[in-house]
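I have a structure I would like to understand better, so I am pasting it below and will then ask my questions one at a time.
Shown here: the complex without one of its protein chains, the others still in place.
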Amino acid sequence: MCGVFGIYGHPEAAKLAYLGLHALQHRGQESAGIVTSDNQQLVTHRGMGHVIDVFPQGQLDRLAGIHAIGHVRYSTAGGSGLRNAQPIAVNYSRGSVAVAHNGNLTNAEPLREDLEEKGSIFQSSADTEVIVHLIAKSAQKDIVDRLADALARVRGAYSLLCLTERTLIAARDPMGIRPLCLGRLPDGDSYVVSSEPSSFELIGAEFVRDVAPGEMVVIDERGLRSAMPFAAEPRRTCIFEYVYFARPDATLDGINVYEARKNLGRALAKEHAVDADVVIPVPDSGVPATIGYAEESKIPFEMGLVRSHYVGRTFIEPEQSIRHFGVKLKLSPIADILKGKRVVVVDDSIVRGTTSRKIVKMVRDAGAKEVHMRISSPPTQWPCYYGIDTPTRAELIGSSHSIPEINQYITSDTLGYLSLAGLKEAVISARVAPRGRTHLPVHTDDDARGPGETSADGAEASAARPLDHGSFCHACWSGEYPIRFTPAPKKLQLRLLHL
Amino acid sequence: MCGVFGIYGHPEAAKLAYLGLHALQHRGQESAGIVTSDNQQLVTHRGMGHVIDVFPQGQLDRLAGIHAIGHVRYSTAGGSGLRNAQPIAVNYSRGSVAVAHNGNLTNAEPLREDLEEKGSIFQSSADTEVIVHLIAKSAQKDIVDRLADALARVRGAYSLLCLTERTLIAARDPMGIRPLCLGRLPDGDSYVVSSEPSSFELIGAEFVRDVAPGEMVVIDERGLRSAMPFAAEPRRTCIFEYVYFARPDATLDGINVYEARKNLGRALAKEHAVDADVVIPVPDSGVPATIGYAEESKIPFEMGLVRSHYVGRTFIEPEQSIRHFGVKLKLSPIADILKGKRVVVVDDSIVRGTTSRKIVKMVRDAGAKEVHMRISSPPTQWPCYYGIDTPTRAELIGSSHSIPEINQYITSDTLGYLSLAGLKEAVISARVAPRGRTHLPVHTDDDARGPGETSADGAEASAARPLDHGSFCHACWSGEYPIRFTPAPKKLQLRLLHL
Amino acid sequence: MCGVFGIYGHPEAAKLAYLGLHALQHRGQESAGIVTSDNQQLVTHRGMGHVIDVFPQGQLDRLAGIHAIGHVRYSTAGGSGLRNAQPIAVNYSRGSVAVAHNGNLTNAEPLREDLEEKGSIFQSSADTEVIVHLIAKSAQKDIVDRLADALARVRGAYSLLCLTERTLIAARDPMGIRPLCLGRLPDGDSYVVSSEPSSFELIGAEFVRDVAPGEMVVIDERGLRSAMPFAAEPRRTCIFEYVYFARPDATLDGINVYEARKNLGRALAKEHAVDADVVIPVPDSGVPATIGYAEESKIPFEMGLVRSHYVGRTFIEPEQSIRHFGVKLKLSPIADILKGKRVVVVDDSIVRGTTSRKIVKMVRDAGAKEVHMRISSPPTQWPCYYGIDTPTRAELIGSSHSIPEINQYITSDTLGYLSLAGLKEAVISARVAPRGRTHLPVHTDDDARGPGETSADGAEASAARPLDHGSFCHACWSGEYPIRFTPAPKKLQLRLLHL
Partner (left out) sequence: MCGVFGIYGHPEAAKLAYLGLHALQHRGQESAGIVTSDNQQLVTHRGMGHVIDVFPQGQLDRLAGIHAIGHVRYSTAGGSGLRNAQPIAVNYSRGSVAVAHNGNLTNAEPLREDLEEKGSIFQSSADTEVIVHLIAKSAQKDIVDRLADALARVRGAYSLLCLTERTLIAARDPMGIRPLCLGRLPDGDSYVVSSEPSSFELIGAEFVRDVAPGEMVVIDERGLRSAMPFAAEPRRTCIFEYVYFARPDATLDGINVYEARKNLGRALAKEHAVDADVVIPVPDSGVPATIGYAEESKIPFEMGLVRSHYVGRTFIEPEQSIRHFGVKLKLSPIADILKGKRVVVVDDSIVRGTTSRKIVKMVRDAGAKEVHMRISSPPTQWPCYYGIDTPTRAELIGSSHSIPEINQYITSDTLGYLSLAGLKEAVISARVAPRGRTHLPVHTDDDARGPGETSADGAEASAARPLDHGSFCHACWSGEYPIRFTPAPKKLQLRLLHL
């Protein structure tokens, strides 16, 4: 999982990118990077860690320029390290270009193999490097056409920002898998693009609209214009963003995340009612669903588990094993609330089952008479190939165990998962009235419009089409992958390791 | 504000102290320190920052020993820096001694002046250094008597740990202002002492009982024994610990913090009812009071403000002023919940008023029709001299402005503070049945008992006496200071500054 | 200027590379890097700073493998930063490959332009990246042939190491501009390659021989073999290595550096005799020449200037200008030696003249009656395009000023430069009897030998041919460039900047 942020035409571009990335920090804490341009030269800095650590004042000051794109990256098992940090910035025949990318390409490996066969070298394992190669190799002249050319060859999920000396382009894959939003600073002509609109709020920008699936938004000295250069595909927005990943204050593709989560809780209460004294969330992500569950079930809501704000990554464990150590570092039960009670615990998902098992024991050790686990999504059974870092099938307890078996393993009294139908309905019910400016003030230079390029208004219309039951990717639960993933050939599996 | 943790007789003393301090991290994030003993020599390490940063693996490994005391310290305006970090550890005539201290002495300055007049030198501005000097200067032979001697001279608030080569002593001031709890590891004879029992939970220790006001608990090779060496004083436990400071999962002096906060919310709903559509907390501390408010008022509870987990101390601001920047970094509104609604916002206190003002604007900007501020305590009007870092009277908006004026300043539609009577009643109503072991297994060596020294059972009885309306310090609201504070004489005001 | 080190077939490959690079630290202090292989996978780590800082124990331990190449890099004005650190390691169609390179290509820019035109991307400004691209694009199958193919297209100076999963290749440009030596660890079959033999001494390896100009030495599981795949060129070994750059304990291409420098001093004394009381070096590089000058002239040698060992790069200067501040930080005069004396100061070169001017003043301020500057090389007039970081012509005082003018500028009483003829003669006179093993034990698989590939013995013969007056590059003094340098086209001049 990752987050991207871009800004065009602002004297404090790097600083606003830094703030925008900070608001996206929940989408990736492993590394962060910013590339700026002053219309003449690209300057880049990337580092491991949180945005605030990667960019001390001095470094921000050196990122001169009025345009910027930035990226935060999630820690994944393989492929960690500075080399895989983004944006990737390179020199090529037409100057310099930088790309930041949220999502995962499904055909990166065959493309990489093909490029290598033709003599390309790869310095990272990021599929973003594939896109940069394709841009550099395109026969087109203009960066807009080169990027369209490159993206026409890739398959999979991408919400992508591309910066050259004088042009910022935002592109979203035709299925609209990952979110991407367009905003504008109130006093002037600075456009901003972000994975989530929370970035806009922080820097005082206004939300304009979501970038449409398959849309390329080009921002340059002529203003903003839009194109739809790719063949249309069925919409397949990642529904897990609403369940877990996005910030609750976000509204993505017209659906309010907080409201969606409350609806999940309400639906869960309907599908899996239970006689209980109290309903508590696994904080922080489970809170809205628990509020919904409480409202629907009339069972009192309590914050029965407290989350520590001070958990670092490399905590030193005592040698003598403390029971449920890892969970205890993060969560503590409020015994006086749980003692003697029948407790419903609401969480968003169960991955390996080990954490849920520890939570159930923690709640029971605190004195709970009964522990009823309620999950606001179906059993996670399939890995995600579109940008969320899930373990292999073998590690997913939902792949190999029935719900009763999982219930037994995590030692809960009862266990209930929300159905896929219930999930979809709940999310769709969180649709909100269109926000943002109705009339996007764009310079639409009709002469400059290439094949398939439409005005921004067209894109806006497309973006405004509301999501329905059929609009989602839910492969992690259903196995119904909208795009087939091609794994790396054997020869590409043991690759250079950058420490 | 600070937190202390001690452990006696455990092969992983430093590591458990590290974990115990981690569970107290909310009581102080500026510096951390641990002193250990292997029965022969004290070893110490202190540093600026969070526990996890101050103690990398190598440093923990070098803290050899089976006893340990540790400290986390809050960032205060003056007196920052490594020099003021605790524990303070020194050599003196009888060997080495280390002291860690939560609270504030009210007569530290005259004592310091007196000590200086007699030729003492001071390397820090911490009042803990005064205590260490008094220990070293005591005419008594034994550390227990020396500490009692020293504490007999100081006035004010202290929950204090003292470690020598072979002895750990925990002491609490006669008014019992700051909390201090005693625990025990299940498998063996290791005793633990902590500002809050959350430390016990994390390391798998069981809660034994609160240390009684005026009690000294001595742990050495003879086991644990208790003494009450000081003249009795009326109990004056800080009631603000329940409102804001302590962790919600703690039960301190027989009162459950979470339940107390819910009660505050209920009482607030009764005292300041309002017709509204939604009630939201200022997270995280305001959540339980808001749940209580919602329960009592039947107004739906929502998490209308989201708190960021990634806010660092030295955030770089853009030069162009972003409205309400500081608050925006920490909090974001969920517009879809607030739009068009009459919103009750529950917070625990208003200090300068600037943050509340920003929050009200943020909620209103998100579309709220009405914003009703509710504070789960009375107006803060007086500085705390017993260990909580409050600004001067001049900066406290409650000192100089009436409630209607504050309401106007923070631009809320209505503003309601909980009354002091309501606050006391709410907190007392959160008394819980006594927890912990009834029979504390102590070695009570009657012959060794000095004057005023009682058996542990006596102390336990005292500790078990439940708090009532008269048991609290509430000077920050009432100005009724239980102990007068003596400020530094002019000549002690411009002191050495350690960078 | 840079240094390279390689080792094949040793269980502590990374550690020995680390030590080897340490012994080459004088050739580059800006960045350091090591790539290892365990026969299956390459692992790489690079960082800014000295070898000892870039590779803490943990990082060395993670560099698993039995083969390694490493690099130290000099700080240059442009093109600084981690991106330009070496070795460059990439994935390509045949697996992974890493290249470390000392020297400078003269046709890197046209090659880069050509590669970009064909769609290549460049992530650094190092010409090493050009070589890696050429390797990856070669139509040959085997890495040896691919590298030969790539090197056949480049012009300029290179002493280069190339590592794949199972093969280490050392190559030296046909003119033999930069040094490269072959060694062997005594107990076993581990071969080592290094810019200078000082690395061998430190790790206990024995010197075998210099790599011959135009030679490729291939080390793999079949053993060591040699090839001469390139068209022969006249030998043009950089003579400045003997004057200044190489360590005095090195013998490069059969010439002992220390002895060469002493000869320079002797020749200087003959060419520019002067009546004086004492001759002193500018330490440390000027010491041997000064000893030679003293021997020849019979003027007593003294260490009249002391060099500080503690000069860091980013020294904070006082705002009030201290006279000759920079030089004073590095050098201090011994007044009692200089007072009232006629002093000869011997240095190896004058670049901008500012430092010499400060030194003359410093010596005079210390009481010297006369100051006679003697330079153990001719006036530096031309930039080096083959790997030494010299300023532009405009900045070289020797380009624009006559010797009398320079003498006037640096305020010396007399100034004497060594003649080019004298320099050549002095260096050649330092030829030593061939060292190293006479019979190199190589596996010479005649069937495996490609076109142009010869046995190691042939290469040895070539390497053993002694240098003569015509064997050197002395372009920095004479302007006689053996290979023309092609500068970057205008469009490649403003490139991506990596902070």
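By written order: A, B and C. Residues from 1 in each chain.
To be clear about the criterion, a contact is a pair of C-beta atoms (placed from the backbone, for glycine too) under 8 Å apart; a residue touches a chain by one contact, two chains touch by 3 or more.
Note that the structure is predicted; figures quoted are calculated from it, not measured.
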Next item on the list: Would you list the chains present here that the left-out chain is in contact with?
Entry: B, C
Next item on the list: Write down which of C:71, C:247 or C:374 is the residue touching the left-out chain.
Entry: C:247
Item checked: Absent-chain contact - pick from C:18, C:74 or C:385 -> C:18
Notebook entry, point to check: Of the residues C:40, C:308 or C:402, which one touches the chain left out of the display?
Noted result: C:308
Checklist line | Sole residue of C:68, C:144, C:161 or C:203 that reaches the chain not shown, by the stated touch rule | finding: C:203
Checklist line | Residue ranges of chain C at the interface with the undisplayed chain | finding: 12, 15-16, 18-19, 22-23, 25-26, 29, 50-53, 55, 57, 60, 198, 201-204, 247-249, 251, 256, 258-259, 284, 287-288, 291, 295, 300-303, 306, 308-310, 312, 314-316, 318-320, 322-323, 328-329, 332-337, 432
Next item on the list: By the contact definition given up top, give the residues of chain B that touch the hidden chain.
Entry: 40-45, 59, 62-63, 88-93, 95-96, 98, 116-117, 119-123, 132-133, 136-138, 491-492, 494-499
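Heads up, the rule we're going with is that only the chains that are shown with their structure count from here on.
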Check: If you take the mean of the Cα atoms for each chain, which one ends up farthest from chain C?
Finding: B
Checklist line | Rotational angle, Cα trace of chain A fitted to chain C, multiple of 5° | finding: 180
Notebook entry, point to check: How many Å are there between the centre of chain A and the centre of chain B, using C-alpha atoms for each centre?
Noted result: 38
